[in-house]
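What follows is one structure encoded as structure tokens, with my remarks underneath.
All protein chains of the complex are present and in place, except for one that has been dropped.
Right, chain A next:
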């Protein structure tokens, strides 16, 4: 049998991105939204917690707050992998996660006006 014919060029290469997560494909907690903001709590990782270089990099990026999508882009790993890694950091109490869709389902009128003006000024 030849390779899967139905994949187009957008599909990219077949890889095994979950080696970093020990094969887990789902984060331990709730699914993190793409624009949920991840921020370090200030706690330091204890020795022996098994934090890898990718997670250290995530902690660095999230030190001033960063979205899940930005983190995935910065560490250049697929979203699903990054979600598992962030979930682990959350379980360890090293990061907090704020989901804008949950806290305020709709942005305020003031914020939208600010966005309109900001876009016009680009």
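For this structure, a couple of remarks:
One rule holds for everything that comes next: a contact is a pair of C-beta atoms (placed from the backbone, for glycine too) under 8 Å apart; a residue touches a chain by one contact, two chains touch by 3 or more; residues count from 1.
By definition in this document, contacts and distances are computed from a predicted model.
With the options "ATP/GTP-binding protein", "Putative spermidine/putrescine transport system permease protein", "Metal-sulfur cluster assembly factor" or "Potassium transporter TrkA" in hand, the undepicted chain maps to the protein name "ATP/GTP-binding protein" (source: UniProt).
Within the complete assembly, residues 1, 3-7, 10-18, 25, 31, 33-35, 37, 39, 41, 64-67, 69-70, 72-73, 76-81, 95-101, 105-107, 109, 111-116, 118-120, 122 of chain A touch the chain that is not shown.
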